[in-house]
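Of the protein chains in this complex, one is absent; all others appear in place.
Letters A, B and C mark the chains in the order given here, with residues in each chain numbered from 1 onward.
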Amino acid sequence: MTKALFLNCSLKSSNEESNTEALMKEVITHFNKENVTSEIVRIVDYNIKFGVSEDEGYGDEWPEVFNKVKQADIIIIGTPVWLGEKSSVAKMVMERLDGGSGLTNDKGQYIYYNKVVGVVITGNEDGAKNAASSILYGLTHIGFTIPPNVDTYWVGEAGPGPSYIEAEGYKNDFTMEHAKIMAYNLMHFARMLKENPIPAEGNVVEQS
Amino acid sequence: MTKALFLNCSLKSSNEESNTEALMKEVITHFNKENVTSEIVRIVDYNIKFGVSEDEGYGDEWPEVFNKVKQADIIIIGTPVWLGEKSSVAKMVMERLDGGSGLTNDKGQYIYYNKVVGVVITGNEDGAKNAASSILYGLTHIGFTIPPNVDTYWVGEAGPGPSYIEAEGYKNDFTMEHAKIMAYNLMHFARMLKENPIPAEGNVVEQS
Amino acid sequence: MTKALFLNCSLKSSNEESNTEALMKEVITHFNKENVTSEIVRIVDYNIKFGVSEDEGYGDEWPEVFNKVKQADIIIIGTPVWLGEKSSVAKMVMERLDGGSGLTNDKGQYIYYNKVVGVVITGNEDGAKNAASSILYGLTHIGFTIPPNVDTYWVGEAGPGPSYIEAEGYKNDFTMEHAKIMAYNLMHFARMLKENPIPAEGNVVEQS
Partner (left out) sequence: MTKALFLNCSLKSSNEESNTEALMKEVITHFNKENVTSEIVRIVDYNIKFGVSEDEGYGDEWPEVFNKVKQADIIIIGTPVWLGEKSSVAKMVMERLDGGSGLTNDKGQYIYYNKVVGVVITGNEDGAKNAASSILYGLTHIGFTIPPNVDTYWVGEAGPGPSYIEAEGYKNDFTMEHAKIMAYNLMHFARMLKENPIPAEGNVVEQS
C-alpha cells in the first residue's frame, strides 16, 4: 500500500486550527479514493531541536518523525507563508532531513531515492511560489523525486487579509484542480518507482 | 530638483498598455505634489543588448538609458511577475547596471552611492515579494540605498486572473498606502543624501 | 533513442567561449556512453523575442527552438550566475516555455509531461543553488519532471575570480560526481517515462 506523510510546518501547535492543514485535507480526499494512506504530523507538537544531524540527543524528538519519513513513499511538506517565504519550522525540517542525506539505501543510493515530494502552501498573501521553489529544490537536491505540478497553494490578494479557511479558499478552482493533479501525480510516481526503482547505475555514492 | 527615473521592465513595448506603468503613475501622483520630476522609460522600446558591460557596442542603446540613471536621484524598477518572479527584462537591466558597478564617483565610492531605489510590481498572482527581494538586494549590493518600505505591489488571488488594471487594483488600500509611503521615503532619503552625502570614509574602493 | 537538448543561456553568443558549455560537455560525456544523443543550442545565437506566447511573430526564432524542445526527452538548462542568480536569458527562455504551457499532449496532459529537466550552472562565485531552485521549480510548475540530484554546478570562493574553465573546475570532485549522477538520473527517468508514461488519470486539464 502507498503511504503518504504530511509534515505540517505551521508555527502553531495542533490545539490551534491550521489553514495549511485544511488544504492538505483536500489532497487527502483524492488519496482516500485511491487507497493511499495518509498521516498528518504537526511538527511543533514535537520537540524538534535545531541542527543538521539525524539525532541531536537530549530529548530531541526528530528521530520519531524521521522514522515516519523513512517508511513513507510520498512526503508532503505543508507551510504557511510569512514575509513572503516558507516558515522557520519548514526550514528546520529541511535542515533535519538534510542531516539524514548522508544515509544510503541497500543499493548505495541516497536514502530518499524512490520517494516523491510535494508541497501544500497557504497564506493571506504573496509568497507561495517562493516557498514551493525553496522546499522542492532543497529536497530534490538531497534525493527526492519531483513529479510535475506538485505545488498546491492558496494565497489572497496583495496586503493583509484572511487566509485559506476564512477566505473560503476551497472555492478557488485553480487551487482545487492543483490539489487533485498533485495527488494523482504523487501517487502515479510513487507506484512507478515502487515497481521500477531508480536503477543503481551512475548514482551510487561513495561512503564517506 | 529631485529627479526620479522609472525603468519599466514590462515584456511589452509602449504601444501596449502596461499594468506596471499604471501603478507607477500612482507613485508619480505623490512625486508631483512634492516637486520631484518623473520620467518613465519602457525598456523594450530600446535595443538593449545582453551583457555585463557599460556598452556592448553595435547598436546597443543601453548607454542612453544608463545616462539617465546617472542623472537621477531616485531609481524605480518596475516589473511584471512571470512564473513567480521578476521579468527577464528586469534581470537584463540589473546585469547592465552591474556592468557599471566598477565606476566610482569623484570621492572614489561606487557610482550608485547617494542614489535610492524602489520597486513597483504587478502580476495576476503570487511572486511580488520574490521579485522585490531580488531587485532590491541586487541593487544595494552594487551601491544603491534602500529606504524603508519601498516595495509597492499588486497581485491577485492564487491562479490565473486579471492583472492590476482590469482587476481595479487601485481599490486595494494596502497597495495605495504603500505607493504613498514609498514615494515619500524615496524622496526623504534622496534629499537627505543630497544635503549630507555618504561620507567617503571606510567605503572608498580601490581602482582595479 | 533518448534525446537530450541543452539550452545554453549564456549572455554571450557562440563566437565566445562559454564556461557553462564546458561543464555541459562533462554531462555529455556520460550521455555518449549510454547512447543518449545531445544537442547544444546557444540561445543568444537566435533572435528570441521577449514574451509569453509560443510565437511572438516578426522574425521571432523561438518557434525553431521550441520545436527542438518538443522533440527532446531530456531538457537541460545551462546558465551563468550574475548577481547571485540565473541569467536574464535563462529567464527569457522560461517565459517562452511558459508560453507553451497551455498546450496539451494527445491524452490531454500538459505538453511537458514525460519530459525531464536538469540544470548546469557556472559562475565565479555564489548563486548556483538560487539559480537551480528557480529554474527547476518554474519548469516543474509547467509540467516537467525532476529526477533526484539534477543540479550540476561549479562556483568559486566568495568574491571576484575566475570561472569554471580558467579555475579548472573539472578538478572539483563534487561537481564531477554530480555531472555523472545527473546524467544517469535524467537518462533513467527519461527511459522510465518512455516505457511507462504518466497515466492520464487525475491530471487531464480542461481546454480553456
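One rule holds in what follows: a residue touches a chain if its C-beta (ideal position, glycine included) is under 8 Å from a C-beta of that chain, and two chains touch if they have at least 3 such contacts.
All of these numbers come straight from a predicted model, not from anything done at the bench.
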Worksheet item: Which listed residue, A:Glu34, A:Glu54 or A:Glu95, touches the chain dropped from view?
Response: A:Glu95
Response to the item:
The missing chain sits against chain C at residues 83-85, 125-130, 133, 153-160, 169, 172-175
Response to the item:
Residues on chain B facing the left-out chain by the touch rule are 30, 110, 112-113, 129, 132-134, 136-138, 140-141, 143-151, 177, 180-181, 183-185, 187-189, 192, 196, 198-199, 201-203, 205
Worksheet item: What residues on chain A make contact with the chain left out of this view?
Response: 11-12, 44, 50-52, 82-89, 91-92, 94-95, 98, 134, 137-138, 141-142
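Keep in mind that, in the parts below, only the chains that are shown with their structure count from here on.
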Practice prompt. Among all other chains, pick the one whose mean CA position is farthest from the mean CA position of chain B.
Written response: A
Worksheet item: Where is the C-beta contact count highest, in terms of which two chains?
Response: A-C
Discussion item. Suppose every chain is reduced to the average of its Cα atoms; which one is closest to the average of all protein Cα atoms?
Written reply: C
Worksheet item: Same residues or different residues: which describes how chain B and chain C meet, taking over half shared numbers as same?
Response: same
Discussion item. Just the number, please: Cα centre separation of chain A and chain C in whole Å.
Written reply: 25
Discussion item. Using Cα averages as centroids, what's the distance between chain A and chain B in whole Å?
Written reply: 36
Worksheet item: What positions in chain C touch 2 or more of the other chains?
Response: 134, 137-138, 141
